[in-house]
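Excluded from the complex is one protein chain; the other protein chains are retained at their positions.
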Amino acid sequence: MLASLAGVLFDGFAYGMLLFLLSVGLSVTLGMMNFVNLAHCSFAMIGGYATVTLTNSLGWPFLATLPAAFFAAAAASVVLERTLYRRLYRASDLDQCLFTIGVVFVSVAVAAYLYGTIQQSISTPSYLRGSVQFVGISFAVYRLFLVAFALVITVMLVAALEYTRFGAQVRAAVDNQRMARGLGIDVDRAFMVTFALGGGLAGLGGALAIEVVGLDPAFAFTYLVYVLIVVAVGGLGSIGGSFLAAAVLGISDMAGKYYFPWLGAFLIYLVMVGLLMWRPAGLFGKR
Amino acid sequence: MTTADPAVADPHLYLEAQVRWRRIEIAFWLAALLPFVLTPTYLQLASQIAITALFALSLDLILGYAGIVSLGHAAYFGVGAYAAGLLSKHFWGEPLSGLAVAALLSGLVGYATSHIIVRFRHLALIMLTLGLGLLLHEAANSAHSLTGGADGLQGVRIRPLLETFRFDLYGRAAYAYSLAVLFLVFLVARRLIHSPFGLALRGIRENAVRMPAIGAPSRAHLRKIYTISAAMAGIAGALLTHTTSTVSLEVLSFQRSADVLVILILGGAGRLYGGILGAIIYMVARDQFSGINPQYWYFWIGLLLVAVVMFLPNGILGGLAKITARWHGKWP
Partner (left out) sequence: MSAVLSTRGLAKRFGSLVVAQDLSLALPQGVRYALIGPNGAGKTTLINLITGMLRPDAGSILLGEDDITSLRTDARVKRGLARTFQINALFPHLSALESVTIAVCERQGCAGSWWKRLPGYRDAIDEAHGILASLRLATDCYRLTRELAYGRQRLLEIALALATRPKVLLLDEPAAGVPKDESAQLFEAIAELSRDLTVLFIEHDMNVVFRFASRIIVMVGGRILVEGSPDEIARNAEVRSVYLGKAHLG
């Protein structure tokens, strides 16, 4: 009983780490520019499909595809930002929503056209398969890898934010954009780089997600909801908030499906509505 | 609404001119009767368009006029649809009273949720409307015994309208019924928009901070319009149940909330007729291209959304208004 609880907690946490990778980029860019980019999970999809193409068609080893997934998604982010998004920074919430929903629709259709609507799968390398036993609990190796990977990324992000000059610029821009500009910080450039980074991380998340939840064109929509929940609950612009919210969401979802299957996703939405009502700017958001 | 007209020296005349019926409006409603004569085989589609138009109109009231961005308005549509279906299954199937019950129930749900909704703005508001919609959808999905879950509601039995007009496959009764209800609700909406309350709502949309500063109880106003809008959406949902004798889980889906949003934006929000125009265009187009794989349909919708935001921010009606304004500028 306790073993299964621990197992559920671990699986939930691993799922949460995946959600974190998918969401952190959106949280920071939303906090920085207040730009509602609902197409964020399309970048995840790009990363996922990049990995699929590279391993299945070109025979690349799985781990080698991860940087490729990152850069493919990051490149796509930059292109989209430079060409289309930057015209909408002063647009209303509604316009940004609609525009980016349009981008999602287009990306879903393109993915369906290129890859079909079937679930994609990849063959993970043998050293990432199977599970290990520890104090009577069985831990899937892939999930351990996922957790370790996400934790490393988190540490790197936090370090970059706290200790580099670029990180200081990002924090300033999130805190008070006008002031940051006034101080001579090139906010637009900082945003572009952050956007690329966020998109790239989403791409990584998409690539890593294949083994855990699969990949099909609907991914851009299905996971959008979860990502939005993480961002809204965690607080815009907060890495720590996204981490906590993603972990809570992942665990709640797993626990919900395991212990209260008849509730379905109801629990998640209820938790989100409740949390947002209590803290509209998210757990760690600025008010 | 209109710009400078030096000939109008009297404030009463000016305001009167804002609210009077225009000839094109009368022409439009008369033209709405044409399908009976011109396209009698498409009356089922016409009734669906009228229902969607009513749903879009309800969204316009909160989005176009009060400025509340909702990604979950289908919640109230769905409540109305299920209310009508369940009423017919367990109690009686008379449609007109079914409409009243649906309006009451969806209005109540709207009133309850409005207390939450009006306290938030921007992303939190969008997320809440999305969350509440998803919540209701999940609840209906899980409550098999009541709603039939994913299989839809079984046993919906709708009596003929006024015990005379059966809802059959030809759709004559369906279209007459939907159109009549649409028109009546439209009259109410029109009245509302042209009242001081309507002006207050536009004030909230234009500058939410200023309204309390001139003594407006903004939240009370917003709760009121949200409740009215929810009731109207519920009526549209009930119409769907009555005209199709089915209730599927889809009436509560995010898809439906997103579709109605697209439709309203396409036609032009805040112009009363935008939802109706958008519904006509969208559903006729969807019917014509129904052979296409749904994926590709959404490709074009996506492109359309992107184009509308970039080039036609006020929808088709907004674009037309700009053109006519320029036209009048050339011909004084």
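Annotations
The first chain written gets the first letter, and so on, giving A and B; residue counts start at 1 in each chain.
Everything below uses one rule, namely that a contact is a pair of C-beta atoms (placed from the backbone, for glycine too) under 8 Å apart; a residue touches a chain by one contact, two chains touch by 3 or more.
Just so it is clear, the structure is predicted and the values come from calculations on it, not from any experiment.
Every visible chain touched by the undisplayed chain in the complete complex is listed here: B. Check B:Gly80, B:Pro95, B:Gly198 or B:Gly302 against the missing chain and you find that the one touching it is B:Gly198. In the complete complex, the hidden chain is touched by one of B:Val19, B:Ala100, B:Ile292 or B:Ala307, namely B:Val19.
Touching residues on chain B toward the chain that is not drawn are 1-5, 8, 11-12, 14-16, 18-19, 191-192, 194-200, 202-203, 206-207, 209-218, 220-221, 224.
Methods note: only the chains that are shown with their structure count from here on.
Averaging Cα coordinates per chain places chain A and chain B 34 Å apart. Within the complex formed with chain B, the residues of chain A that make contact are 30, 34, 36, 84, 87-88, 91, 93-95, 97-99, 101-110, 112-113, 117, 217, 225, 228-229, 232, 236, 262-266, 269-270, 272-273, 276-277, 280-281. Residues of chain B touching chain A in their complex: 63, 69, 71, 116, 119-120, 122-124, 126-128, 130-132, 134-135, 138-139, 141-142, 254, 258, 261-262, 265, 293, 295-296, 298-299, 301-306, 308-310, 313.
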